[in-house]
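In what follows, a single structure is set out as structure tokens and then discussed.
Missing here is one protein chain; the remaining ones are kept as they sit in the complex.
Up next is chain A:
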Amino acid sequence: MPANNRSAHPFYIIAGTMVCLLALSSVNNSFSLQGYRFRKVDLLADIKKEIPARISKQRPLAQKPAPDTLHATDSLQAAQMPAHTRPSYDFMTYTGIQENFDTASAGMQHFLQALQELKEGKRRKVRIAYFGDSMIEGDLITSDLRDSLQAIFGGAGVGFVPVTSIVAAFRGTIRHTFSDNWTDYHFKNNPPEDVLLGLSGHAFFPEAESWAKYSPVQKRRLDRFKRVSVFYGPVAGNCNVAINNKVYTLTGTAPLNELSLRQDTLQRSVLLQYAGGEPLPFYGLSFESDTGIYVDNFSFRGISGVELGKLRSRMLQQMQRSHPYDLVVLHYGANVLFRPEATDYSWYQQLMQRVLASLRSNWPRTSFLIVGTADKAYKKADHYVTAPGVPALLKVQHALAQEHGTAYWNLYAAMGGEGSMTHWVEGDTILANKDYTHFNRHGAARVGALLYKAIMDEFKQEVHPYSGSY
């Protein structure tokens, strides 16, 4: 081989590098510098024996180990037992709605009874207020739940829609546009003391020529408006609005008032225009028909649920008088888990206790359902795994449900438990986004279907406890 032929050099370079890296791998080479931790180089990680992981103490222990198949047979078992002696579930794995708490409280009782009355024609409407964060933005999850429930229990219409919304363009269940001169006070921008926020967490103040327009979409039960209600604050002087160019003088003086109109069958859309007078807060419109079940979507991006504590008793009580809800769903968690490895959520528990106490005392007859957080994965050593915070938060959410006598549904378990978010993101049918937190449209539809099934299982048990078939 001639002296200047370097054909052996690639081998020397690669082999030399490999030897150095292997040598480096054999010592613990991770170190910290000025607070930054450099990571270990380990060229043998793939083929080394795994050191058995220490059993995590953070995982909440089951109240009672229950077989995974429980949810498949529970309707039968439950059917043969009076409600109060139902088996106690492992709240970490049970995929149905849990309401077997010690506190003698309503759970889902009121809601299920209302459903039955609706079914029997003894009642005209049942309403669900579904509170959540970005997970339900754009009517995700709620639209599927609404559609399924309305198919069984009747009703047509999208329910509540605020005056303006950051996701209006992407809401598939109504076409919604608005002028940009509404002043939006909300949970996050410190509204003045005298501004009363609505259930959606917003209060919208008009200026001259402010408007909002709503049109139905070509979908089952959403393709025309029947009854339209406008929610607004107390009128002190004189205030006019035009709805489809017809002027109405607002007269309500309660903290929350409702202007309810039957949609003109000649008009497809609703155009709300502020028509002068003293500006007062507007909250939104509600689209319902005369009977049936309605699911109102109250999404607010980036909140943890604690913000609901800012809703005042006056607003809550007035709402319940004019537009009563039979079930309140609280679906939070994504924004509580901002540090995936944090496992202490006692701060959240404390803050939510106050929120729940306030909601429960203002709406004493309403059923409450806490939806435990969805699975959330984070990247650990090259793979996406369930964040340790998820079981920890579920435990706190379950404890909250127990303490306040609300029903509880473990979404994490319903999704498939540990590692399910990774499957939802990386599976053949992509159900969730690459942030390993949010569902996409398909995933949201699946969650809506899972929740619908959980509710219906409960309904069948409660209403026909001895027949076992429905």
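Convention: a residue touches a chain if its C-beta (ideal position, glycine included) is under 8 Å from a C-beta of that chain, and two chains touch if they have at least 3 such contacts; residues count from 1.
The rule we apply is simple: contacts and distances are computed from a predicted model.
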Out of "D-alanyl-lipoteichoic acid acyltransferase DltB (MBOAT superfamily)", "Nitrite/sulfite reductase", "Carbohydrate ABC transporter ATP-binding protein (CUT1 family)" or "Aldehyde dehydrogenase family protein", the chain not pictured bears the UniProt name "D-alanyl-lipoteichoic acid acyltransferase DltB (MBOAT superfamily)"
The listed residue (A:7, A:32, A:190 or A:218) that touches the chain absent from the view is A:7
Can you list, in ascending order, the chain A residues touching the missing chain? 2, 4-18, 20-21, 24-26, 28, 38-39, 41, 43-51, 134, 137-138, 166-167, 169-170, 188, 301-302, 338, 340, 378-379, 381-382, 428, 433-435, 438, 440
